[in-house]
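A short write-up of the structure that comes next.
All protein chains but one are shown in place.
Each chain carries a letter (A and B) given by its place in the written order, and its residues are counted from 1.
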Amino acid sequence: MSADAGTTAAVGTLAGARPGRIRLPLGIVIGGIMLLALTGATVLAPVLLPIDPNAQDLNAMLRPPSAAHPFGTDNYGRDVLTRVLYGAGIDLRIGVLAVVFPFIFGSLAGAFAGYTGGWPDIVIMRAVDVITAVPFTVLVIAIVAFLGPGETNILIAIGAVGWIVFARLVRGEVLREKNLEYVAALRAFGFGRSRIVFRHILPNAIAPAVTYLASDIVLVILTAASLGFLGLGVRPPAPEWGLMIAEGRTFMYTAWWVATIPGFACMFAGIAFILVGDGLSDLLRVRGQ
Amino acid sequence: MPSEPLLRVRDLVKHFPLPRSVLDVVAGRPLEAVRAVDGVSFDVARGTTLGLVGESGCGKSTLGRCLLRLYQPDSGAVWYGDVDLTRLDEHGLAPFRRRMQVVLQDPYSSLDPRQTVGSALTEVLTVHGVGTPADRPSRVAALLALVGLGAADAHKYPGEFSGGQRQRVSIARALAVGPELLVADEPVSALDVSIQAQILALLLDLRTTLGLTMIFISHDLRVVRYLSDQVAVMYLGKIVEQAPASALFARPLHPYTLALLSAIPEVEAPSRQTIEIEGEPPSAVHVPEGCRFHPRCPWRTERCLHEAPVLRALESGHLVACHEAERHAEAAPTA
Partner (left out) sequence: MTEPALAVEDLRLEIPTRRGIVHAVRGVSFSVQPGETFALVGESGSGKTMTCRAIVKLLHPPARITGGAVRFEGRDLLRLSERELEAVRGRGIAMVFQDPMTALNPVLTIERQIGEALTGGPADRSERRRRIVNLLRQVGIPDAERRLRAYPHQLSGGQRQRVMLAVVLARRPVVLLADEPTTALDVTIQAQILRLLASLQQQLGMALILVTHDLGVVRQVVHRVAVMYAGQIVETAPTAELFAHPRHPYTAGLIASVPSMNRDRPLVPISGAPPDLVGLGEGCAFAPRCPLAAAECRRGEIPLREVGPGRLSRCLKAEMVGAAVAV
């Protein structure tokens, strides 16, 4: 059995868990709409607002919000609204990619450690301990400083540090699950270890990790924004929100919109993901649980 | 006519070492272990039911799991036909897994909560290569009917069933591949009395219809009595008495068996000699010297403190591990 079976099974419970009329939790609906809005904005921005986000207009620097520029302009005369919308694409992409891989890797590592025990467990958990010892952002910054700034490197750095949470979560759940009687029964029936772990234990153990996934995206977006703020992230003139906040910081008193609007955008995305994450645990539950 | 034993267990031992710190090793403290199963031997004849009975800590559950190779025994042999299961690796064990199946105690955790009942049954069939994908649904329906559930129940999740119904599903699952031997570890202990009775009746019925050999593990003597042909009483890792069910309950010979029977809160008044024992079972880590039961035994003598009794036949087919059994045995009942 490959890893695909495990994630398929986990996702399968999402889709197949409630056949028929699905009653979605309110949080997922609202959060989902917000996310759709953001993605829609990013995708449709080039069509709806045919302004180049990087087009400078030195005659219109630091203009307050108006009909022509609903969110005003920044210090290069660039339209803030357009930049925020294009930036959504960048930050959402970073958020999702920087989380999905650690989720997969961390969950598998945690499941392996939890089910096998012994040396694999010790080695993996000590690695987790070592990484935990250093504050998350500090470690990420260190790695990025080593690798050099840029979107790919941010993803690598965050991924290299972020997997440990998923490993811990899943390992804990697997430890608990493997002592339940159904696992003993399956072993007695002669089911192979792969089948037991991927088809049975993992779907039951993955729920907290999936819920955490959503809020981890928030953390990652903020980290990317911080890295951008520090000049270690996406390179200018890309309209990444963190960069925009960094650049706009100088003008907080005179032109508040340059830094604050991207800030609100971060907040909006964060709330959206958290709402979705909260509702996910409800959705993952199977009839009767 | 005696039937050929299906299962022969010889001197099975399973200890669980207690974790030691580095300090303990340096200080030279001896390795301590929970001596869960400490030398157990018995036969189970084909088509019969052996009841393994004892209180918590006696090792009966560990013994059951050793038989199923969920634990690897430390020493001893488990002969299934003419193959010693303890010598096989997982691969060699595979064909035997099909012939030995299990039903466990807790109806609430013995089924995967995310798997529908039908899917669980189908999976057992698939893993063991029984039937074809085309005919499996009808096999599943037949299995459900066998345990008194409906075909529509196949689409339900375990959480949608009651405890008794879940046990029925567990039994159906165990019977799916047509095993010869069924090991049932406290299958009714977590159920209400009236549901217990239903499941016991079901087990009895299935056993007769399917000709199963069964090892029934329980702490409840009343339940064991109902289903068993032979009964073995365990205390602190060893069998202390073993006999055909009727003989054991009519004339228990070991003081612990007597105490167990005396302690059972009975719906009818007792009609045999009774013993009350005090104290608690000692830990299975520091097993008493000599006879394990001697600290609580009203019959103990000097000999019992130093010499461990051997399981021996007092009467035909009735084995006891006690030095004083003859002296206290009641006169044989007439008819």
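Some points to look at:
Note that in this section a contact is a pair of C-beta atoms (placed from the backbone, for glycine too) under 8 Å apart; a residue touches a chain by one contact, two chains touch by 3 or more.
Only a predicted model underlies this, so the values are computations on that prediction, with no experimental measurement involved.
Across the entire complex, contacts from the unshown chain go to B.
From the options B:K156, B:R207 or B:R225, the residue with contact to the chain not on display is B:R225.
Screening B:S41, B:S119 or B:S262 against the full complex identifies B:S262 as the residue touching the chain left out.
Residue B:S162 is the one among B:S162, B:T208 or B:T301 that touches the chain missing from this view. Interface note for the absent chain: among B:S21, B:S194, B:T209 or B:S316, the touching residue is B:S194. The chain not shown here touches chain B at positions 55-56, 162, 164, 192-198, 200-201, 219-223, 225-226, 249, 259-268, 270-271, 276-281.
The working rule: only the chains that are shown with their structure count from here on.
One simple way to say how far apart two chains are is to compare their mean CA positions; for chain A and chain B this gives 50 Å.
Of all residues in chain B, only 65, 68-70, 93-94, 97-98, 100-102, 104-106, 109-115, 123-124, 127-128, 156-161, 170, 173, 183 touch chain A in the complex they form.
Here chain A touches chain B in the complex through residues 13, 17, 180-182, 184-192, 195, 199-200, 203-204, 286-289, going by the rule given at the top.
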